[in-house]
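Handing you this structure, nothing more for now.
Other chains dropped; remaining ones untouched in position.
As written, the chains take the letters A and B, and residue 1 is the first residue of each chain.
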Amino acid sequence: MDFNIIRCARAILHVKDLDVSRQFYVDALGFVETESDEETIYLRGLEERTHHSLMLKKAASPAVEVLSYKVATERDLEQLASLFTEKGTEIQWLDKGTQYALGRAFRVQDIAGLPIEFFVEMNEVERLLQRYDLYKGARVQRIDHFNCMVADVEETYHFYRKSLHFSCSEYTDTKEGNIWAAWLHRKQTVHDVAFMNGLGPRLHHVGFHLPDPLAIIHACDVLASMGYGESIERGPGRHGLSNAFFLYLRDPDGHRIELYHGDYLTSDSDLSPIRWDINDPMRQTFWGHTAPDSWFQEASDVLDIHTKEIVGQQKGKLKQHKPTFMI
Amino acid sequence: MDFNIIRCARAILHVKDLDVSRQFYVDALGFVETESDEETIYLRGLEERTHHSLMLKKAASPAVEVLSYKVATERDLEQLASLFTEKGTEIQWLDKGTQYALGRAFRVQDIAGLPIEFFVEMNEVERLLQRYDLYKGARVQRIDHFNCMVADVEETYHFYRKSLHFSCSEYTDTKEGNIWAAWLHRKQTVHDVAFMNGLGPRLHHVGFHLPDPLAIIHACDVLASMGYGESIERGPGRHGLSNAFFLYLRDPDGHRIELYHGDYLTSDSDLSPIRWDINDPMRQTFWGHTAPDSWFQEASDVLDIHTKEIVGQQKGKLKQHKPTFMI
């Protein structure tokens, strides 16, 4: 089947207190608040011309409602829907108007159990890229990727590559040749989504692209000066895999956010993916720092699109849950 | 016709003295010298896994031999060849082996008279992105774009959009609604090629992507300390159009090179191009600096692919040769 998924486009996260979240995302990190009401805050980065890339929804407990991808045309959307339907997966159509600022969309639980969504159209808003007077905090430019823990990375990897036509930029495998983690992309960056072996399905983090490395240093300084020192979970550091300069944060509800700068262009489809050995000590986090245990163990629960309950989780199929190398 | 041009991929520039060029490109700017011989230097950026993106060829006088684009498949290459042939344009096939490190290619004079080339395959070489010990000068990462002066921008624009399937990210028009300049892309950055109204066909510059804004400051410092102060023609500054932080240099033969950082993702095909009014004083170079006359008047001659002679040049069709705004 022929269709064109453009890119990862937005995440909907459930949070307990919108004001607390706003202080973290808008005041400290510098996200643009497109709009908000009693139940929701719509956030975007400074270069984004689409209405939002992060939607925070008030809820009794933190969870991930859905991870959304933008698709090129309505025809593509229908082809995608057929793909899932033909595989026997129940999809959920949401007509235009059902979701604020969004056109027609459908949701589905992917092969790993992650709630995902596809849409074509989102309201266009003013680009603030050159409103430098509004820059603050981390100067977030745009959403970059989702990173998910899943029980069966290989199966998920093959589904996204073969059925959804994602390309693989880099991957990690074990001595036995099993794929332990994979970085998959549709847009021409290192990834739109990565999958790692672990208790899943869970969302490990949402990554946002920053304009330069100093924006990460400044983000740390601003977070610390506002009392968010404990929100800094890992970094700053350099990823071996992807080459990005990174910082991992935990938002007030525990959702993990990555600030990210410095990967590379992945336009050339004839280049083979870069392989990393999970236990090669030279392929660790590039500077040799280790990640804290929380980084390996904690992640956000995801919801069933139909029942709205937390999707049941299974242990990672591969035994090695915590490699020296991880990203 | 259906084909997929991936991106701008390399320029072949004629230079008079390879050692003089090497000092500028390799010692000062930090290009990686993949290989070289008596007649040629092959250069690439630190993230590039293809053999070269800039080929310097020893010649009696400076000129542009060809501007090359990478195409996805051999079938695409043939479709492209048919497109030109059907329009009555004579193409020149170069079999694999004819050009060092390159697969089969064909060259053609485009609608504006520019010598362009399409190929699928270039030798893969080691990626040096994480060999930070080799970083120096401007830390050039990869080729980003060509910028060309042509006599008839509208005609060229329509050919690249309609026939070659480029997208337009931004453009400048006159009061009368004529397109004065256009930024066109295949890969998901602001451009692979831009066309500006002026005496043409000529190559205005080749742009290279840097990892961060400080690499541009450091490039200025290194150039100055090596005696290349006069090679700095314009900048550093911020482009209004494209939003990039830039520096324009003239190489020892007068070819213009742009160091470039900070444009944005252009993945979303449904967004309309950003329009700039050529005489709107608020849309000048973002910080209000003016460019020197040389920047508006001087550019590199291009060669006829068949005769190897300089292609005859015509004045820009639109009368306004030097707007306040230009990039």
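Just so we're on the same page, contacts are C-beta pairs under 8 Å (C-beta built on N, C-alpha and C of every residue); 3 or more make two chains touch, one makes a residue touch a chain.
Just so it is clear, the structure is predicted and the values come from calculations on it, not from any experiment.
Assembly remark, whole complex in this entry with 2 chains visible in place, copy number of the identical chain is 4.
Definition applied: only the chains that are shown with their structure count from here on.
Between subunit A and subunit B, the superposing rotation on Cα atoms measures out at 180°, rounded to the nearest 5. Here the CA centre of subunit A is 33 Å from the CA centre of subunit B.
For subunit A in complex with subunit B, the residues that touch the partner chain are 6-7, 47, 49-50, 70, 72, 120-121, 124, 127, 129-130, 141-142, 187-189, 209, 211-214, 240, 243, 262, 264-265, 267-271, 274, 286.
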